[in-house]
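Would you mind keeping the following structure in view while I ask a few things?
What you see is the complex with one protein chain gone and the rest in place.
For clarity, chains are labelled A and B in written order, and residue numbers in each chain start from 1.
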Amino acid sequence: MALDEATMRKIARLARIRLNDGEVKPFAAELDGLLGWIEQLSEVDTAGVAPMTSVVAMKLPQRADRVTDGGDAAAILANAPETVDGYFVVPKVVE
Amino acid sequence: MTTEMTLTQARAALAQRKISARELTTAHLAAIENAKVLNAFITLTAERALAMADASDARLKRGEGGLLEGAPLAIKDLFCTQGVRTTAGSKILDGFTPPYESTVSAKLWQAGAVMLGKANLDEFAMGSSNMTSAYGPVINPWKAKSGPAKGRDLVPGGSSGGSASAVAARLALGATGTDTGGSIRQPAAFCGITGIKPTYGRCSRWGIVAFASSLDQAGAFARTVEDTALLLRAMAGHDPKDSTSAAIPVPDYAAGLNGGVKGLRVGIPKEYRVDGMPEAIDKLWVKGAEWLKAGGAEIVEVSLPHTKYALPCYYIVAPAEASSNLARYDGVRFGLRVPADDLIGQYEATRAAGFGREVKRRILIGTYVLSAGYYDAYYLQAQKVRARIAEDFTKAYERCDVILTPTAPSAAFAIGDQLDDPIAMYLNDVFTVPASLAGLPGISVPAGLDAHGLPLGLQLLGRAFDETTVLRAAKALEDAAAFTHRPEPLP
Partner (left out) sequence: MSDNLIQGETGAWEVVIGMEVHAQVASKAKLFSGASTAFGAAPNSQVSLVDAAMPGMLPVINAECVRQAVLTGLGLKAAINLVSVFDRKNYFYPDLPSGYQISQYKQPIVGEGVLVLDLKDGGQRAIAIERLHLEQDAGKSLHDQHPSKTYIDLNRAGAALMEIVSKPDLRSGEEAAAYLEKMRSILRYIGSCDGNMQEGSMRADVNVSVRKPGGPLGTRCEIKNVNSLRFVRQAVEYEARRQIELLEGGGTVTQETRLFDSGAGTTRTMRSKEEAHDYRYFPDPDLLPLELDAAWVEKLKAGLPELPDEKKQRFVGDYGLSAYDAGVLVAERATADFFETVVDPKGKKRDPKQAANWVLSELFGRLHKDGKDIAQSPVSAENLGGLLDLLADATLSGRLAKDVFAAMFDSRRPAADIVAERGLKQVTDTGALSAAVEQVLAANPTQVAQYRAGQTKVIGFLVGQVMKATSGKANPQAVNALLHKALG
């Protein structure tokens, strides 16, 4: 198997998803299967092909520099699991 | 029965005051109540629906009704609705009530439509069977009359399974959906109704929970092509809040619907003949071409040579974008939080508990293909292949105006089947994914039944922003197919 358990754990860590010990192996196996299937893309000759960067044929629209939003901290905080004095709160981060 | 009306019929009845919006809404709420077993809705908004219906009645009385005045609709629970819980079918959005309304749903309310509730879906729209919803699977109102699935509950397809099931079971006159790789067209086919995914950029993505930003597109379900056209017209249009929304006027799709297909060149892509496809589907496809030919269309064989690479390409691009789009579900500002001593622990516990298995699988594969050392081999190559696929369509449309294919390689299957093999499940979208990658419009029209009495759909694809032609061809197909089958009403 190309995708080993250590790699699987590393990926899960990057994605911030805790996998318990029982999950690592099956996920690794599934991902490995999918990667094997996806591998066929390398058959396609893409020399000189520019990667698709936009699905619609249009230019990036730009907006004017005007303040049109904000000013409603209550709405921003309304769904938060924990707030204090208008701040979001998380466990302490040590810099 | 009131809920048997099409949207078009209901509009006429409302305009003539033969029925009130309140009566229409009440009938649909009762039907939903009776169809709880289908699990088509995650959240019902009965009170709001009645209030909206009353407001519609007041406007209709004054002769002021909008395009969809008084029409009760189901809204896929991926559209954020102000003041109404929005879940995306996931536990991770537990308790989330948006303080904003998605552009598409806002346009529907502006046109006078009535919200019945939020329709069930695959978690974060990731799935083709509606089996991944944290709120339980949706059941397809159709039943197999024979074969291995006889007597079992069937999937409605996905990810917009609740929307499709609701419209097929007469619980709503129409519904919104979103289609990332086939999530409108495939469930429409499985449920024997019509579903359109317009061109990428036609409907605003603002306020729709994102799955894969370069593929996600809102669309509509209804029981007729005309109804679908009406819904799409109300939903579509430029939105300055979405940088990928096209500033192109929305035509009156219903206006030219009966124009027929005389002189229209219909492309049949030879690469869509796949191994192991049920004979009924192949036959229906041939029949579809004959119907259009009989209507005066010219049938041409076209080639989309990179078709076989569309699915693997999609399963790089979509998970990659999803892995990033779903990073915001971190238990800090909204939704589920599973407390832990330190921040990283909290992130990991929250996301482990909040996401279902399929979502985790896609986030993990997306994270992998973007990670250091793999980007070029996977993501970059996929975006190049995607350009090739788009180029295939451009070339094909030099020879034809629309493309006709089956919508899905099978009819609806039983709940629980195909679950253990992700690739088998992903193959459901083999005919819908290529157009998604190219951003092109597509519609599924119910056209016949398989050997076990289950509906099958045919798909029509068009040029970018040419939904008008797609809808016109779909109407011709609908007329020729004269599909009058419907699921047995629930007891």
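Just so we're on the same page, a contact is a pair of C-beta atoms (placed from the backbone, for glycine too) under 8 Å apart; a residue touches a chain by one contact, two chains touch by 3 or more.
Because the structure is a prediction, the values reported are computed rather than measured.
Contact with the chain not shown here comes from a single listed residue; of B:F96, B:Y314 or B:F355, that residue is B:F96.
Taking the complete complex into account, B:R205 is the one of B:H28, B:K118, B:R185 or B:R205 that touches the chain left out.
Remark: the residues of chain B touching the chain excluded from display are 79-80, 86, 88, 93, 96, 98-100, 102, 205-210, 212-214, 240-244, 320-321, 323-324, 327-328, 330, 332-334, 343-344, 347, 367, 370-372, 375, 379.
On the side of chain A, touch with the chain left out of the figure occurs at residues 14, 16, 53-54, 56, 58-73, 75-77, 84-95.
Quick note on the criterion: only the chains that are shown with their structure count from here on.
Mean C-alpha position of chain A lies 24 Å from that of chain B. Every residue of chain A that touches chain B in the complex is listed here, in rising order: 3, 7-8, 11-20, 27, 30-31, 33-35, 37-44, 46, 49-58, 60-61, 63, 72, 75-76, 78-82, 88, 90-93. Interface of chain B with chain A (complex): residues 95-97, 99, 199-201, 214-215, 240, 243-244, 246-247, 306, 308-309, 312-313, 315-316, 323, 327, 330-337, 339-349, 351-352, 355, 360-361, 363-365, 367-369, 371, 377-378, 380-388, 390, 422-423, 438-439, 464.
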